[in-house]
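Input: a single structure, listed below in structure tokens.
For this view, one protein chain was removed and the others were kept in their places.
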Amino acid sequence: MKKMSQQRLRQQLNEIIFGTETPAGRGFDIALIYAILISVFIVIIDSVEHISSEYKGLLFFCEWLFTILFSIEYAVRLYCSQHPFRYARSFYGIVDLLSILPSYIAFFLPQAQFFIIIRLFRVLRIFRVLKLFRYLGEANMLMRSILLARRKIFVFLMSVVVLVSIFGSLMYVIEGPEHGFTSIPTSIYWAIVTITTVGYGDITPQTVLGQSLASIIMVTGYAIIAVPTGIITAELAVEIGRDKGEHSCRNCKKTGHDSDAVHCKYCGAKMEIPV
Amino acid sequence: MKKMSQQRLRQQLNEIIFGTETPAGRGFDIALIYAILISVFIVIIDSVEHISSEYKGLLFFCEWLFTILFSIEYAVRLYCSQHPFRYARSFYGIVDLLSILPSYIAFFLPQAQFFIIIRLFRVLRIFRVLKLFRYLGEANMLMRSILLARRKIFVFLMSVVVLVSIFGSLMYVIEGPEHGFTSIPTSIYWAIVTITTVGYGDITPQTVLGQSLASIIMVTGYAIIAVPTGIITAELAVEIGRDKGEHSCRNCKKTGHDSDAVHCKYCGAKMEIPV
Amino acid sequence: MKKMSQQRLRQQLNEIIFGTETPAGRGFDIALIYAILISVFIVIIDSVEHISSEYKGLLFFCEWLFTILFSIEYAVRLYCSQHPFRYARSFYGIVDLLSILPSYIAFFLPQAQFFIIIRLFRVLRIFRVLKLFRYLGEANMLMRSILLARRKIFVFLMSVVVLVSIFGSLMYVIEGPEHGFTSIPTSIYWAIVTITTVGYGDITPQTVLGQSLASIIMVTGYAIIAVPTGIITAELAVEIGRDKGEHSCRNCKKTGHDSDAVHCKYCGAKMEIPV
Partner (left out) sequence: MKKMSQQRLRQQLNEIIFGTETPAGRGFDIALIYAILISVFIVIIDSVEHISSEYKGLLFFCEWLFTILFSIEYAVRLYCSQHPFRYARSFYGIVDLLSILPSYIAFFLPQAQFFIIIRLFRVLRIFRVLKLFRYLGEANMLMRSILLARRKIFVFLMSVVVLVSIFGSLMYVIEGPEHGFTSIPTSIYWAIVTITTVGYGDITPQTVLGQSLASIIMVTGYAIIAVPTGIITAELAVEIGRDKGEHSCRNCKKTGHDSDAVHCKYCGAKMEIPV
């Protein structure tokens, strides 16, 4: 009898934590979103020196409050999941673990010695923001078009790497260390900054030849950089077209109707209203 | 009898001020556009010190001239509107109020004390420029495609926020306060400047690891930033395609049919084939 | 008889200068393109001080050689044109005049007095580069799509002007003259530099509030700036589709065939091969 009730508890918890249909499930989700946002906000302002020194106690308290809350959430998720192992190894399972682990590790590390590692672990808590992705359902469509175009994007990135290596190396020869192009890696960094049109201006060509080559990189680079936009637009257009395409006529089975169509545009039969 | 004539006056004023069909209505609109442009121009040049000190009297006079003119306009709009309350709470009603209020508030504030607040109220008059939107009819189409894509744009913005938080935090750990990345908020600001390809160059990575991560942000960020362009292009293409179809149904007169439609999608009547 | 031969001369000159079908006409065009490129190149290098002082005589000689050549060209065009007045007032007539006028004016101006005006007239000769547009036939298609979208582009530009005025003014209030935002015009200039993602970095926000607003300008600005790309892409797609559409089937008259189609895709009849 006890096992039975435990199973019912598990199922109920599952509905609340993983589900979004019940009022309790929706309430839990909204509370979790707020908790994530506030905890991320605390990590961010904790790095501002004059705030972190003034509100040290409050920030420390909040930090552990959220760590304990997220730990409980993680434990309950593990407990009520039907396949605890599968959850633990899934993307969200790892993210959930990542959002509590750094606090515990930072706690057990010898404080004074490795300051940079402390800082690293304090900052790693920012990965809690990834928990938000659970609630960005539409992101799937964007992801899907990026995935569909992944081979083209890979080829494009490789082409950029090749271009940037060659342009960077040439600039290193032309401008040389005396104008800030101290090595090929630095020059490649400059070429990336230029070809993506970021243009910090920390390193700039000074010679006429260097400025001419830089101009060629910018203008031709602009034409090349238009390619990812083109790829994603074309894929998205197909995706949006597909959304339209799901809505088919009961009579002639043809698709491609607008979402506001009342009659089939091919045979004139009345369309079913999509739910 | 007086009430009757008052109602006629109201209706005539309404036609002049809100309408664009009569010659008087069109004349009023053109005069108003000029008044807005000149008054905004005055606010702008008023902030240039050597101009504001030289032409102090003239600028002061113009300022109150336009404030009084716009006050009269606001009063008349309230008077002749059929639903004064609805107008007052509408977007344009609030804009109209906003374009006169700052002058009055600045007048009643103790001059010498809060200089920054004076400056704020002097500058707030710039919101008069929003009155221009009444005359940008085509903006509706752009707005419509942005609204249609609003969920996708929100998801995109959220993804950018997540990305920028993580990249900014990592850069804070890698570069640290000694290279200008003084806190996570500053590093996130840097990440936004970089991912949008603005690239001021006031904060730049100095270490090899930092420059490598910055390069990854730029190149992958470029691919991600192509998404809003893609979304808006795809939505706009649908919008433009719909406008092109002046192809209307003989039966129900509705437009917006695809060029290959054989039956009207609203009433099911057979479509005339366009020549 | 003399008039007759003069008319024939005029017609022959017209064929050579305005036409592109005869070998002489094509030869003239190619010679003219080279003359334009060399003369523009001379204007450009003439501004480099150490070159202009070393090759003073040569540059002066070349300058007058091209001025006389282009003057003869202008005179002959006027002479052999069927409607000399119409030519003189056309876009290319004005460009042809503009490319010789500055040299003459600079010659008659009192040398020593107005150095800046001399410099202006020396530089105005750069407008000769506009003569090249005569040979950019494909530019028409691009121009056509920009013209088709001109109302949308105007609305877009106006929206940018409104946005930039408001953002610039707010930044002027927030940052103030002490951080480089010396006046509203300067702040608007900064807002344009930011919203177009140019990002010189000569003026940058220093306060937390200023950096937050700047981040909002960048990210939302990016979404808004995607609009012109979307407009032009959508218009170009229609234009390219139209080019495809010109190729119609002799049998069923339907259009929309690819340029490599051998048979009509609707009725199967053999397609005429386009010249």
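Should a chain be cited, it is by its letter among A, B and C, assigned in written order, with residues numbered from 1 in that chain.
Keep in mind that, in the parts below, contacts are C-beta pairs under 8 Å (C-beta built on N, C-alpha and C of every residue); 3 or more make two chains touch, one makes a residue touch a chain.
Please read all numbers here as calculations on a predicted model, not as lab measurements.
Student: Have a look at C:Ser81, C:Ser169 or C:Thr229 and name the one touching the chain we're not showing.
Tutor: Reading the full complex, the residue touching the unseen chain is C:Thr229.
Student: Just one of C:Leu9, C:Ala31 or C:Ile45 touches the chain that is missing; which is it?
Tutor: C:Ile45
Student: Of the residues in chain B, which ones touch the absent chain?
Tutor: Residues of chain B in touch with the missing chain: 197-201, 229, 233.
Student: Residue-wise, where is chain A in contact with the chain that is not depicted?
Tutor: 151-152, 154-156, 158-159, 161-162, 165-166, 169-170, 172-173, 176, 182-185, 188, 194, 197-201, 204, 208, 211-212, 214-215, 218-219, 221-223, 226-227, 229-231, 233-235, 237-238
Student: Where does chain C touch the missing chain, residue by residue?
Tutor: Per the touch rule, chain C residues meeting the hidden chain are 40, 43-49, 116, 119-120, 123, 126-127, 129-130, 132-133, 136, 138-139, 141-142, 145-146, 153, 156-157, 160, 185-186, 188-189, 192-193, 196-202, 225, 228-229, 231-233, 235-237, 240, 256-258, 260-271.
We adopt the following convention: only the chains that are shown with their structure count from here on.
Student: If you average the CA coordinates per chain, which chain's centre is most distant from that of chain C?
Tutor: A
Student: Taking each chain's centre as the mean of its CA atoms, how far is chain B from chain C in angstrom?
Tutor: Measuring from centre to centre gives 30 Å for this pair.
Student: Report, in whole Å, the distance between the mean C-alpha point of chain A and the mean C-alpha point of chain B.
Tutor: 29
Student: At what distance in angstrom does the C-alpha mean of chain C lie from that of chain A?
Tutor: Comparing mean C-alpha positions, chain C is 41 Å from chain A.
Student: Where in chain A do residues touch two or more of the other chains?
Tutor: 197-201, 229, 233
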